[in-house]
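A single protein chain has been omitted from the complex, and every remaining protein chain is retained in its original position.
Moving on, here comes chain A:
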Amino acid sequence: MPHITYRDPNGRTHVVEVAVGLTVMEGARDNDIPGILADCGGACACSTCHVYVDPAWVERLPPQGEMEADMLEFACEPDPVRSRLTCQLRVTADMDGLVVTIPAEQA
């Protein structure tokens, strides 16, 4: 299973296995990682599962969908390059090693 590293808002680092097919948001939920709220459950409706992707990974992930880009532009403290909504990032085998940082505030 791919390993994903989440840096939480308290400065702790969590390295967890997330099954292919789940989203990066679901990986955080299942491993009780704080800071990814995901109030809407993955409907791309709330922008509370926002993370900053490690710069080395930005180009390696599938591009943002139109809805995701639109939500992110007006999320809390978005970064034009590194911001993603984790509910829209479905884990694939080649995401092994992905590193994301969770912001202190969501929405």
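One rule holds for everything that comes next: contacts are C-beta pairs under 8 Å (C-beta built on N, C-alpha and C of every residue); 3 or more make two chains touch, one makes a residue touch a chain; residues count from 1.
Here is the rule we go by: contacts and distances are computed from a predicted model.
Hidden chain, UniProt protein name from the list "ABC transporter ATP-binding protein", "Rubredoxin reductase", "Monovalent cation/H+ antiporter subunit A" or "Peptide/nickel transport system permease protein": "Rubredoxin reductase". When the full complex is taken into account, the listed residue touching the unshown chain is A:Cys40, out of A:Met1, A:Cys40, A:Ala56 or A:Ala104.
One chain of the complex is left out; on chain A, the residues touching it are 29-32, 34, 39-47, 67, 70-71, 73-75.
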